[in-house]
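Below are the structure tokens for one structure; questions will follow.
For chain A:
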Amino acid sequence: MNDWLLAPILIPLLGAIVQAFMGYAPISLRRTLALATTVLILVSAIVLLILANDGSYRIYAFGNWQPPFGIVLVLDRLAALMLVVTAVLGLLSHIYAVGGADEGNRQFHGLFLFQLMGLNIAFLTGDLFNLFVAFEVLLIASYGLLMHGGGTARTVPGLHYVVLNLVGSAIFLISVGMIYSVTGTLNMADLALAVRGLSGADLEIVRAGGLMLLVVFGLKAAILPLCFWLPKAYAKATAPVAALFAVMTKVGTYAILRVYLLVFGDNAGPLANLGMDWLFPLALITLAMGVIGALGAGSLKNLVAWQVIISVGTLLAPVALGSEAGLSAALFYLLSTTFTVGGLFLVSDLVSSQRGSAADRIITAPKMRNRTFLSVLFLVGAVAAAGIPPLSGFFGKILILQSVQSGAEMGWLWSVLLIGSFLTVIAYSRAGSIVFWRTVDGHLERPARLNGRVSASAGALIALTVTLVVLAGPITRYTDATAAQLHNTAAYTAILQIPMVAEGN
Partner candidate 1 sequence: MELMFALVIGTLTATGVYLLLRARTFPVVVGLTLLSYGVNLFLFSTGRLVTGQQPIIGSAEHYTDPLPQALVLTAIVIGFAMTAFVVVLSLRSLADHDDDHVDGRRDEPPLREIDETEANGQ
Partner candidate 2 sequence: MLDRLTFPQPWLSVLLFTTWQFLSNGVSGASVVMGLVLAWLIPQITSGFWPERPVFVKAWRVPAYLLRLVQDIIVASFSVARLILSPRPPRPVFVAYPLSLEHPLAITILASTISLTPGTVSADVSDDQKTLLVHTLDADSAQEVIDAIHNRYEKPLMEMFQ
Partner candidate 3 sequence: MMTAALYITIGMVTLAAVLNVCRLIKGPDAPDRVLALDTLYVNAIALIILLGLVLGTRLYLEAALLIAVMGFVGTVAMGKYLKRGSVIE
Partner candidate 4 sequence: MSLISEYLVSALLLLGGAFTLIGALGLLRLPDFYTRLHAPTKATTLGVGAIMLSSVIYFSNHDQQLGFSETLITVFLFLTAPVSANILAKAAMHIGVKPVRGTRGRPWEQ
């Protein structure tokens, strides 16, 4: 029992409560407190990462109830990794938001912190229903954030996002019900044990439930054909929100990793590797669709939004194949793509702010004021995103390519991924050269100089891709260990035996 596990949840919660109280406090105070909260979240996430790095599972049983009866938080390497990714992305987007995007309504910081809380719960929880609750927390906060900011452009995509996710929640509940009705338990470790011996009608019910759950996670992760809500919604969102949302699709991926490796993993008997035969082709088609979308994108944000879809496909393909090397590769790629996409959203926004009415559309416009700075950021981001050397996206991709070494899967994955990369390069080079280089002498009012906070946070996010390359060694060691840990489900299910604090009440 380690109280640190609580920190990434309680800190944002308390921070958000404080924000709720401070509706009319001066904005500087609210900003300071909100940022302090985010920093603390990052600190706690790092502590957890250090804790998790010893390879053991740490659990936190709420209310001192023995799992599977109570809700437990489970910290392992994967959870810790996701926490850190979220915290870093969250902090940098938050700093960017403090640069001015948070103005306009007083709930922004509260919603932002709630969003982080929901994400953190989702990553830590070891209970299927609690995962549902976590999803809802992060979704409702994301709805609020998505609608943040003025203008009418985001209403309809927001509505689509919300309605689809509501349906998704309903499906989630149905699947949980189906699974519970057979297994009689909700704890994931317990579920993993319970599904092993199923047969007959029980088996079919759980199989149907499990597959429906895959649809839900697929919706969150935005795989084809459930991804179409994403591009417009993300492209229209306020930049720091869109940047934070870079991690939202990863939640779906995380859930797939967690549930399908643990509950429907190799040991699940007839249910082993449930749905993965669906997932692989879908992931590839998603990737292809993303590339087509990126190629046809009419604005930078739209392009980046499609990049999100590309990364989802890239990420899920090796996950579906399920090898340890593939998982490790996927996790490395996840790190890279999350930061890159987040950074690109911010850069696109900065570009947009300097081009007057042309905004971030890929058309000729007057020259930007901070063109050099922005073009360098965009270049680095684009290189990382398209997966060309020497940045992290490239490493993610070759790790993924290398993890599949034989069979028809290799042919498909390799060709789709490589051709996809090629077309992405074309898309980015076209967009970049038009936006940054093809300028006209317009009579644009001289746009404001970028302020330090937005430049620093966008720059830092983009720079993370370089950091990932430099630290590629240690990071891949970590992801290797994570993949190995994910495959060793016996260690996870052993958490059911962990003793509670002495019976006190």
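Selection rule: all candidates are chains of the complex that A comes from, given by their letters.
Everything below uses one rule, namely that a contact is a pair of C-beta atoms (placed from the backbone, for glycine too) under 8 Å apart; a residue touches a chain by one contact, two chains touch by 3 or more; residues count from 1.
These numbers come from a predicted model, not from an experiment.
Asks: All of 1, 2, 3 or 4 belong to the same complex as chain A; which of them touches it?
Replies: 1
Asks: Taking the touch rule as given, give the residues of chain A at its contact with candidate 1 in the complex, in rising order.
Replies: Of all residues in chain A, those touching candidate 1 are 129, 133, 136, 140, 143-144, 147, 152-153, 155-156, 158-160, 162-163, 166-167, 169-170, 173-174, 176-178, 180-181, 186, 296-299, 302, 361-364, 430, 434, 438.
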